[in-house]
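Every protein chain but one is kept in place in this view of the complex.
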Amino acid sequence: MSTPLFEIDKLSLQYHTNGGAFHALRDVSLTARRGEVIGIVGESGSGKSTLVSAMIGLLSANAYITNGSVKINDTDLLTLSERKRRRFRGHDIAVIFQDPMTAFNPVLPLGAQLIDFQFHRRGVSKRDKRQHAIDTLTHVGIAAADKIMAKYVHELSGGMRQRAAIAAALVMTPDVLIADEPTTALDVTMEAQIIHLLRQLSHDHDGTIIVVTHHLGVIGELCDRVYVMYAGQVVEEGPVDAIYHTPGHPYTTALIDCDLVHLDETPRTLPTIPGRVPDLAPPPAGCAFANRCEKAQTRCFASAPPRVQIAKEHAAWCFRVPGHEVAQ
Amino acid sequence: MTALMTAANLDVSLPMPQSPLQFLTPGRATIDILRDISLTIDAKTTLGLVGESGSGKSTLARALLGLQPISGGEICFDQVPLTTPAGFQSLRRSTAMMFQDPIASLSPRMRIGKQLTEPFVIHRVVMPDRGARAAQLLDRVGLPASLADRYPHELSGGQARRVCVARALALSPRLLIADEPTAGLDVSVQGEILNLLRQIRDETGLALLIITHNLPMVRHVSDHVAIMYLGRLIETGPTRTVFANPKHPYTQNLIASKPQPDPRKRRSDLAIKGEIPSILRRPEGCEFHNRCRFAQDLCRQHPPELREVSAGQFARCHYAETLTK
Partner (left out) sequence: MSCVDESPARAPGLIRKLARDPVGLAGLILVLGFLSMAVFAPYLAPYDPIKIDVLNKFQPPSPAHPAGTDQLGRDTLSRIIFGARTALTIALVSTGLAGVFGLLLGMIAGFGPRLLDNFLVLVFDAFSSLPMIMFALAVITVLGPGTNTLIFVILIVSIPGYARLIRAQTLSLKNSDFIMAERTMGASHIRIILWHVLPNVVGPLVIVLSMDIPVVIMLEAGLSYLNLGVRPPTPSWGNILYDGYTSLRFAPTMVIVAGIPLVLSTIGFTFLGERLRDALDPKIQIRGLR
């Protein structure tokens, strides 16, 4: 097994607010190897957006990392100076943002921006950079790429914009490509096409792709391994097939049940998860999901559940993983 | 089953966006937003109106309520044709609409309790105790009465959604139009809103028109579906029939495009290519032909009619019977 290309180790992060410290991330660990597509799935309040900000080192002013590291090729991004970190962004790590409209400067033509994004490639002529930008645009399925280079974002259709945003991340040939809700703003038929494109990219992309989404369909279609997040913690990790077919954590099970796609018959009442995400300022002592969990026992409220290894690379943080019950 | 609201051959067209000197060129060009829409909403049933952005589904909803002037066709409520603004005004008590963004559809500087009782004040319904009525409405959608003192921006998305449901149902309308009722909600809570809507429909017998691009949702909440593409209905019918046996290639593509959470059902091919063309450049013939795998010369030249292809199921395709998935 190759060494991880990207590794987050026990990352904890707090937002300091008027209401006290808000524990947005607690002990989040994640590894990604070359050639893998990693999925991070979670609902609102799960901390996945904070995790994305932490991964690229763009946190808001009231965010404090209390513990942990974010390493690319064994370099810890969190200990770097802001100048060095800026070199890393783009060169080693790049993000495809949810809203392609805001990913580009509206008053500059696309081509100029795609050339600008390659600022870290020293000693390369502007002509080569331009050619590289055109190649990348063609690569993401944009026909007549050299004409598109002269256009402004608002002149492109929605699908083109999303493709251009992906190209913008790719021109920097990053090792780690983060796709933050890449299809949320898109219609069904466009979503299918972007998923298809991302899957193609994952085949010939040498690094790793990290897909962050709330949408199980995107995870199922794209990812190799999945991290399920809830209330700032990873509650389950494993290969996508195991997560979907033999989930270990009750939250994963409930989340999959709530997705209407897999239902063949219409039930009398549609599935939901009752209750709500707990307040994280301060976080609950026990399992964060206990207040919404059907299987919760007294100990679930009292102490944090351990990591339970279910199979190779498949683990859940729960006392009551089916077949792996932790003794009382 | 009685028809509550019907639309017959509805057209909506808007003046083409033009240069500031447009008054120099008389005879202004128009774009067709909706073309020849005919549909029926039956009492006590749910109709799902499905379409991607730019398909005109929200315009249709506004036209049905008289918020968008129509340029052709007829809208009837209770078999009575609505032709004048006053006619639509008389509709306001028996219809209600929920908008996509629940927080934006609440007046930002008015307390929730007051907003909820707005319909009563507008329609001069005698209300002995305004506060009690607000509490009662909040209770009906499962919210505590204490929310009545809040302002919209102090609510979460789910709460605002419920407040909108409560306000829409305040005067017990007979038709509720819900535009993307689960937009912005987590999967684990979207079921709550849908269950609530269904429960209220069963209790009060109101008719629901749900506008969405979320196919799995439509499949599980609606009795009938109508699918729109570029301002036209391209397939309608009972939900079960349409999902089991979609006849129009676009419907087939939509159903096949939905990403599957089950990795074992991963697709290798791509069902559909291209994007919805701009409404300013509506294709000749069948609007879908340039994205359709089965397109023939006939499709490029002659627009197909919406015709019955099986019991209750209508499709706008020349080859609906002969196509296979």
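In order of appearance the chains are A and B, and numbering begins at 1 in each one.
Just so we're on the same page, a contact is a pair of C-beta atoms (placed from the backbone, for glycine too) under 8 Å apart; a residue touches a chain by one contact, two chains touch by 3 or more.
As the structure is a computational prediction, the values presented were derived from the model and not from experiment.
Student: Out of A:Thr17, A:Thr102, A:Thr184 or A:Thr269, which touches the unshown chain?
Tutor: A:Thr17
Student: Using the touch definition up top, pick the residue from B:Ala96, B:Ala166, B:Val187 or B:Leu206 that touches the left-out chain.
Tutor: The single option touching the absent chain is B:Ala96.
Student: Write the list of chain B residues that the hidden chain touches.
Tutor: Here the touching residues of chain B are 65, 67, 89, 92-93, 95-97, 99-101, 104-110, 118-119, 122-123, 142-144, 150, 153-156, 158-159, 162, 167, 189, 192.
The rule is short, and it goes like this: only the chains that are shown with their structure count from here on.
Student: For chain A and chain B, what's the span in angstrom between their mean Cα positions?
Tutor: So the centre of chain A lies 32 Å away from the centre of chain B.
Student: Hey, which residues of chain A end up touching chain B in the complex?
Tutor: Touch residues, chain A against chain B: 43-44, 157-160, 183, 187-193, 195-196, 214-221, 223, 240-241, 244-245, 254-256, 258-263, 266-267, 269-273.
Student: Within the complex, which stretch of chain B touches chain A?
Tutor: Against chain A, the touching part of chain B is residues 52-53, 186-192, 194-195, 198, 213, 215-217, 219-221, 253-254, 257-267, 270-273, 275-276, 278.
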